[in-house]
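With one protein chain held back, the other chains of the complex are shown just where they sit.
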Amino acid sequence: MTTATLLISCPDRPGLVHAVADFILGIHGNVVHAEQHVDTEAGVFFQRVEFDLDRARIGRDQLAAAFAPVAERFEMDAQVHFSDERPRVAILASKQPHCLTDLLARWHSGELNVEIVAVISNHPDHAALAEFHGVPFHHVTVTAETKAAAHAEITKLLKGYDTELVVLARYMQILDETVLDEFPYRIINIHHSFLPAFAGARPYHQAQQRGVKLIGATAHYATRELDEGPIIAQEVTPVSHRDTVADLVRKGRDLEVVTLARAVRAHVEHRTLVFGNKTIVFE
Amino acid sequence: MTTATLLISCPDRPGLVHAVADFILGIHGNVVHAEQHVDTEAGVFFQRVEFDLDRARIGRDQLAAAFAPVAERFEMDAQVHFSDERPRVAILASKQPHCLTDLLARWHSGELNVEIVAVISNHPDHAALAEFHGVPFHHVTVTAETKAAAHAEITKLLKGYDTELVVLARYMQILDETVLDEFPYRIINIHHSFLPAFAGARPYHQAQQRGVKLIGATAHYATRELDEGPIIAQEVTPVSHRDTVADLVRKGRDLEVVTLARAVRAHVEHRTLVFGNKTIVFE
Amino acid sequence: MTTATLLISCPDRPGLVHAVADFILGIHGNVVHAEQHVDTEAGVFFQRVEFDLDRARIGRDQLAAAFAPVAERFEMDAQVHFSDERPRVAILASKQPHCLTDLLARWHSGELNVEIVAVISNHPDHAALAEFHGVPFHHVTVTAETKAAAHAEITKLLKGYDTELVVLARYMQILDETVLDEFPYRIINIHHSFLPAFAGARPYHQAQQRGVKLIGATAHYATRELDEGPIIAQEVTPVSHRDTVADLVRKGRDLEVVTLARAVRAHVEHRTLVFGNKTIVFE
Partner (left out) sequence: MTTATLLISCPDRPGLVHAVADFILGIHGNVVHAEQHVDTEAGVFFQRVEFDLDRARIGRDQLAAAFAPVAERFEMDAQVHFSDERPRVAILASKQPHCLTDLLARWHSGELNVEIVAVISNHPDHAALAEFHGVPFHHVTVTAETKAAAHAEITKLLKGYDTELVVLARYMQILDETVLDEFPYRIINIHHSFLPAFAGARPYHQAQQRGVKLIGATAHYATRELDEGPIIAQEVTPVSHRDTVADLVRKGRDLEVVTLARAVRAHVEHRTLVFGNKTIVFE
């Protein structure tokens, strides 16, 4: 069954739910899932509606145009997606393999309904892993001197692959604005702390230093403000005085893997909407 | 702001979301929260819609009648509630005070929007606590011989108070069918295990015996089948080989308190619908 | 069964476990629980040993003196406690009752083996609750002008009750150094965030603003550095874009209650040792 998904945001006013339901009923679609949210402070309405097209009176290529009058009338910002489209995802990684290995395995097993188009790394280590999964691998060295050139090359590669989502799978380089601006809210990073605690470098060292009793991981959209982008998912796990930094690193890996995968899944299933610096994550 | 809540279940078919939205728009209501669920296997649609009545064209006493044609057309089982109605709740407790104390405190602080009409116990211990909160207290002794009479008295008390919800706050007596049948899906029990594990007596002893690494608590509607009713909420907490039964009892208390309160809150906010032996809990 | 507990810290070196075991065996004590920890970076050894005295060859009043030579030989900082001593605890609270109610209920039920000697508040609201539990209540108004005098009065009250532990149960005033210095590592505060995130005022507002997906609570020893003292316990719970600040406040209350109670329990059972800015919490 192919479904269509409408992702909508607009000024809140009465009749929005009705208008969307009316449209779907009119084209003989059938709602399989709908969720809405109102930011009452900002007066903004958000909705995700998934409906099947099996008996629809119009073709999928006509859907966006058919909805346009509704969108216009209510000043909606609307996206249309189809469940059989597989977003094109590129993964950037550094030395540590756990997030990369996990994403490839989830893709391989069919859990992530995406096309992984490339693995890019500032280290050569993961070439064999990428090859095992039949994914092109690119080694792009990044040094203080070559940074601008490296980022230009990365951007070129990402665009060459028609990349729709970039996943930073413990990629240890800070992307500059030339890359970030190319993919607004389409770059997901995993930070190895419970943000906003322990932003910046070496969060597990910071956590051990502060003596916290829980450590965390945060998946967020990467923006120009380092570790400040809209949060998609967070997880924590208990630690104690017995845990060395190495223990935190080990325990943290399991958090990072699961938190990043959850965020990627939410994005590629079109369940996320960014508003201000927050992410609405529909279920 | 007073809101109305429609709780609906009916055979699934296209147009249901539209029909409800259409009705609310038609009476000039404004949806503040809506959530729906389809049990695809059973082909049943469930919805909870909360809408404000500030500019509604009809009075609240006309609402049920106004909705009746919609309900009839779609064979809906529909409930109508208003946010300023406070469900009348009676609490049954035994010796252990923690769930009773917690519910009274949540009520006292305004967190639970209910009327606590009575505390009934098979022990006299909690009379002072009930009095402190200004709630009538009834001591109804239950022995093997007096069971039928005791249950008749309890039923009479509950009916006398126009009780809408009965909460078994670690009430250690098994209610017989004369009580249960009087309040279908309106009696909430807290069982001190992660059901269906460790149903029946002394679940913490069973848990310690089995060597589990987590213990749990389960809030469920009490039915004729002991510990088999529809589950509303469950929580767990880690334990280890170091924990004695007394430790499990102590750790479990915090679970019981929170799990029962969550379930009661969901019920009195009209966020629960029972279907078969499962509880749909809207958020 | 009365047990004695030794809480030890000293420079790490071989033979420490042996020396303590040797001492206990020598006085015919029997170890019921022992836990040690070495901070390898700092080279410091920590131990908590609990042993029964039923067949001990010396009286409990002789124990400290008997252990002194061992402590001296290994440069130990050693505390001796007995399980039948009930630490004298004072609770400071403001308007919000949940932590105060919870601590009193745990004490009432015997879960907390302490003597609650007084409740002090900058509001008169909790007088009846304290009276219900038979605990003296003191209303000490705090304003910008009267702050110094108020703190002097609080200190005088605490000292007058021979207070051994002060619990800030959502006490919304910042204690000044005259109070803090009187009770080093003997004042436990509950902060309503996952520290170090959202230190300072209105943490739930900060959390909602940042769009985090988990909120937390942190129990820590209060020191001169606001919200920077050694952490004893932390808990978190999931939240979503649907949660208003009021929802976070409500969900947070359950975290605060449980986290504070865990920390108080660890302290009064002599399971905490502060080293640097961290708390070792033995199990």
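A, B and C label the chains in the order they appear, each numbered from 1.
By definition in this document, contacts are C-beta pairs under 8 Å (C-beta built on N, C-alpha and C of every residue); 3 or more make two chains touch, one makes a residue touch a chain.
As the structure is a computational prediction, the values presented were derived from the model and not from experiment.
**Student:** Can you name the residues of chain C that touch the chain not displayed here?
**Tutor:** Within chain C, the residues that touch the unshown chain are 14-15, 17-18, 21-22, 24-25, 28-32, 34-36, 38.
**Student:** Just the residue numbers, please: which parts of chain A touch the chain that's not shown?
**Tutor:** Touching the chain left out of view, chain A contributes residues 97-98, 101-102, 105, 108-109, 111, 128, 132, 242, 250, 253-254, 258, 261, 283.
**Student:** So which bits of chain B touch the chain we can't see?
**Tutor:** 37, 40, 194-198, 210-214, 216, 230-236, 240-242, 244, 277-281
As a convention for this text, only the chains that are shown with their structure count from here on.
**Student:** If you tally contacting C-beta pairs for every chain pair, which pair wins?
**Tutor:** If you count contacting C-beta pairs, the leading pair is A-C.
**Student:** Which integer distance in Å separates the CA centroid of chain A from that of chain B?
**Tutor:** Roughly 37 Å, centre to centre.
**Student:** Where the centres are mean C-alpha positions, what is the separation of chain A from chain C, in Å?
**Tutor:** Each chain reduced to its C-alpha mean, chain A and chain C end up 41 Å apart.
**Student:** What parts of chain B, by residue number, touch at least two of the other chains?
**Tutor:** Touching at least two other chains: none.
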